Every structure is written in C-alpha cells, then in structure tokens.
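The structure appears below as structure tokens.
All protein chains but one are shown in place.
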Amino acid sequence: MELAFFYLFAAGIVGASLLMVTRANVIHAALLLVLAFLFMAGLFVLAGAEFLAGVQILIYAGGIMVLYLFSIMLMNVGVAVRLRQWHRQSVLALAAAVLLGAEVWAVLGRGGYPGAKAWGWGLGQTPGNVEALGEVLYTKFLFPFEVASILLLAAMIGAIVLAKREITR
Amino acid sequence: MVPLTHYLALGAILFLIGAAGVLMRRNAIMILLSIELMLNSVNITFVGFARQWADLTGQVFAIFVIAVAACEAAVGLAILISLNRDRQMMNVDEINLLKW
Partner (left out) sequence: MPREYVPILTLLALAGGFGLLTLAATFLFGKRRPTARKAAAYECGIIPQTSARGRFSVKFFLVAILFIVFDVETIFLYPWAVAFRDLGLYGFVVMLPFMGLLAASLVYEWKRGALEWD
C-alpha cells in the first residue's frame, strides 16, 4: 500500500517535471513545477517528514513560486514563446546528462545500504515530528541556523539593490 | 516500507531532468526553475536517508536547503529583472558582455 502511494507520487513528480522542462511558455512551466511540489509534499508525508511537507507547500508552492510568477509578469512572456527555445549546445548537454544518468545508475545498482531502522510516524507520537525537529535544529544545528539568517539578510539586500534602481531613477 | 534505493532513484531522475533543463534551455527563467527542481531532488534524497536511518539530520538539512533556495530565487530573479530592464535580454546565450 505504501509502495503504491510512493509510485503514485513519484509518477506525478516525474511527469510534471518532464512536462515542465519542455514547455515554451514559462508561466505553464512554473505552474507545472507547483504541481510537482505538491506531489513532493505527499511524498514527504509518506516518508514521515510531516513538517517538511508543510514547509514545501508554504515556502515552495506558496512563496518561491509566487516570486517566480511575479517576476515572469515583469517581463514580456508573449515574445519569449516565439523565440528559439533550445540552446545550441543542446545535443552535447543531453549526451552529458545521459552519461551522468548511467553513472548514477551504476552507483545505485551496487546497493548495500545497511541498517534500516523502524521509523515512527509523526502523528500520535511523543515527541512529534515538529517537536523533535525543533529540539535538534536549535541545539545540534545551531550554527547553520544562525548562518541562515545572515544569508537571508544578504539575499534580501542584494535583491533590493538589484531590482530597485527603477524606482529611484 | 519503501526501500531507500527508490528514494535515491527518484532523486537521481529528478536531478537529471533538472540538469538537462539547465544545460539545454535558453530562457533564463526556465534555467532557474530547473535549478529549483535539482534542489528538490536533493531534498528527496535527504528525506529518504532520514527515513532509512530514523535520523532527523536529513530533514533539518532539507529545511536549510529550502531556505537557501529562497535566497537563490530572490537574488537570481533580481539579476534577471535588471538584465531584462536594461538590455531586454532573457536568453542566456545573448548575455555575453563579459566575453571578449
């Protein structure tokens, strides 16, 4: 049953992302990526990462993709659809991607990931997924957490400096 | 329980789709969207490992990946907007000002 749901979500993700990379219209591509993110949230629930599933929908589908759609609307999408879509290096790039795929396949085929442990589902457990995550995040991973805030500050300043010139001019 | 190799294979497939998108598309926004796909494939791998070993480290790092992705999207899109505004460019092979 769990495997069936895994295949359902996996098929949704792969299908949506394959459609996404081949679209000529960027708005269609962004909406297909949102669909892939929703399937991914389902996959995270299946893997016992309930909080990440929520984060996926809140940040990715609700925040980052809105940012993408806003900036798509700042540019002229209608013109871009009629242009040549594929880079001149496409054939070479596809060959490189296939080669990388074969390499990954060879590594995965070796298998051998020992020590699978039973994983409690987050709901109805003490402590739940979010609480356990909080306890790890603010003790063991304190330094990356504080660095993340500096990164957010730097990214916001950079984005404002780059995008704001139009207003001041 | 879903075997770990399933998560790894799914992550690898998505990473390859994203990499092919980055290398093959001309439209800069499509390239950024493909990068988002690649970051998410890494998240799937993290979550798969966290499930395999009943360890929350993978999930914590997936949260950090998402935070980094938010920053990347904000700065990358701001660069595209300023390029598009000043030079009307949206395709990566037209952006060659630094080439000699």
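Which chain is which? They are A and B, in the order written, and residues in each are numbered from 1.
Throughout what follows, contacts are C-beta pairs under 8 Å (C-beta built on N, C-alpha and C of every residue); 3 or more make two chains touch, one makes a residue touch a chain.
Everything quoted here is computed from the prediction, not taken from an experiment.
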| Touch list for subunit B against the chain that is not drawn | 63, 66-67, 70, 73-74, 77-78, 81, 85
| request: Kindly note down the residues of subunit A that lie in touch with the hidden chain. | output: 1-2, 5, 45, 51, 55, 58-59, 62-64, 66-67, 70-71, 73-78, 121, 123-124, 127-128, 130-131, 133-135, 137-139, 142, 145-146, 148-150, 152-153, 155-157, 159-160, 163-164, 166-168
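To be clear about the criterion, only the chains that are shown with their structure count from here on.
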| remark: dist(centroid_CA(subunit A), centroid_CA(subunit B)) in Å evaluates to 7
| message | Under the stated contact criterion, what part of subunit B meets subunit A in this complex? | response | 1-2, 4-10, 12-21, 23-27, 29-30, 32-34, 36-37, 40, 43-44, 47-48, 50-54, 56-57, 59-60, 62-64, 66-75, 77-82, 84-85, 90-93
| note | In the complex, the residues of subunit A that touch subunit B are 2-3, 6, 10, 13-14, 17-18, 20-21, 23, 26, 29-30, 33, 36-37, 40, 43-44, 46-49, 51-52, 55-56, 59-60, 63-64, 67-68, 71-72, 74-76, 80, 83-90, 93-94, 96-97, 100-101, 104-105, 108, 111, 113, 115-120, 129, 132-133, 136-137, 140-141, 144, 148, 151-152, 154-156, 158-160, 162-163, 165-166
